[in-house]
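The complex appears here without one of its protein chains, the remainder shown in place.
Right, chain A next:
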Amino acid sequence: MDTLASLADGFAVALTWQNIALALMGCFLGTIMGALPGLGPSNGVAILIPLAFTLGLGATPSLILLTSVYYGAMYGGRISSILLNIPGDEPAMMTCLDGHPMARQGRAGEALALSGVASFVGAFFATWGLVFLAPQLVKVALLFGPAEYFALFALAFMTLGGVSSTNQAKSAFAAALGLGLAMVGVDTQTGVPRFTFGEVHLYDGIDFLVAIVGLFALSEVFIFLEHRGTDKDASTAPRLDIGRITPSLAMLKKCTPTMMRTTVLGFIAGVLPGAGASLGSFISYSMEKKLVDKDNTFGTGDPRGVAAPEAGNNAAAGGALVPMLALGVPGSGTTAVLLAVLLSLNITPGPLLFTQNPDVVWGLIAALFIGNIMLLAMNIPMVGLFVRVLMVPPRILMPVVAMVSFVGIYGISGSSFDLMVMIAFGVAGWVLRKLDVPLVPVILGTLLGNAMEVNMRRAVTIADGDYSVLIGSWLTLGLWAVAIIGFVLPIFVGGVVKARMRGAAEREASITD
């Protein structure tokens, strides 16, 4: 087994005291950056680049530090999702749906520990996938032309139904709103600005981090302000008991099939350069809901609803390294940053990387394994510490949330315009919550809408305006079939479930978002 021998060499490279210390530091900093709303993996990595340069680190140690931050941030994003209902980064959004309800039922410790385990499973198997499948997987990425990407994104939207609301019309409205927001900015296919009102800040479109922090974090603050001093602040005040801080074996067992399935899904989404971790965690959640949610418990604090997106998004993080290393094409924002680092370290990613710089590649992969185990070891004991956040009274917690939101967003873009946009989103989020419109589809529309539109137009342009290209290959037909089944099936099966839903509706409506 050449691969295993190379991997052993990789471990020899990675297992030096310096590299282990760097991995530990990266994991720790990454977890914290992931947990802070606004600061996500890509900013986390970018912030530490100067550190790597100033320390004069070589190629392998730099990459170990930065990828540990990357994996760490993917782990950390879930913490604020579960505890505060504020996603720490985009892919952690889906974890809010069941993670926060669990926390409100006094099971925050379990949710955190379980999601830690799920993150580990996703990242661990994805790293193995990277080891054995990277060269073959590149061929999968090449199968996806614009038409296939469009079908994939359409699939994501068609399975949206019921993800986060009992009222499908409101879900659809929210998704449409998100799609509309995705239109803002210069249209790359014509070079014409749309809905920018001559405002240069809007030319690049709306940064979805700004949208997420506004919609989730600031609107939480507004809701708190509205209810301050009254009994109603129960909606923001979490329960005080932490619950057990380790998941029971029964729960782990129940979640194992979920984690396995979503690891595969997330990994594939990560491998596709145009898809990424957000799509990975989203498809993982919605597919899993369709598959196993027989009693309609998803969205009300179902542990499987926590395990699915976490395994999915961490697997996607590993998957995204495949096209970056093997093709030099970043599959996500963070891998784009890592790619730039590789280039400035005199390493050209691409088809020849595995043969030209084997020590770097295998050292990096070994470091991923080490970092992943460190993260698990670090995260499980820290659960007890994290959940103490819940004991902070809202009157102290909420100003801190507001402060972190503002500082985080300003830190990324250095633009006060973005702060205004964030406030606008905060107000919009508050209004939408009042109207009981789910927020997740809004973000999904913003996040995926642009890629969906652009790929459809690329496909049609290449085919000279012939729309049949969108169903022109077996792969597109397969994706459309899954999409249509995912869309239509719940409508027919829905009748059976409706009765049960009605019972759950009241409870659910008060909890989701």
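Heads up, the rule we're going with is that a residue touches a chain if its C-beta (ideal position, glycine included) is under 8 Å from a C-beta of that chain, and two chains touch if they have at least 3 such contacts; residues count from 1.
Methods note: contacts and distances are computed from a predicted model.
Per UniProt, the protein behind the absent chain is "C4-dicarboxylate ABC transporter substrate-binding protein"; the candidates were "Succinate dehydrogenase / fumarate reductase cytochrome b subunit", "Acetolactate synthase small subunit", "C4-dicarboxylate ABC transporter substrate-binding protein" or "NADH-quinone oxidoreductase subunit D".
The hidden chain makes contact, of the residues A:A141, A:A217 or A:M374, with A:A141.
Within the whole complex, the absent chain has one touching residue among A:L327, A:M374, A:M452 or A:A483, and that is A:L327. Considering the whole complex, the residue from A:A176, A:A340, A:L419 or A:V482 that touches the absent chain is A:A340.
Mapped onto chain A, the footprint of the missing chain covers residues 42-43, 45-47, 49-51, 53-55, 141-146, 186-191, 198, 200-204, 273-274, 323, 327-330, 333, 336-337, 339-340, 343-344, 346, 348-353, 407, 410-415, 417, 454, 458, 461-462, 464.
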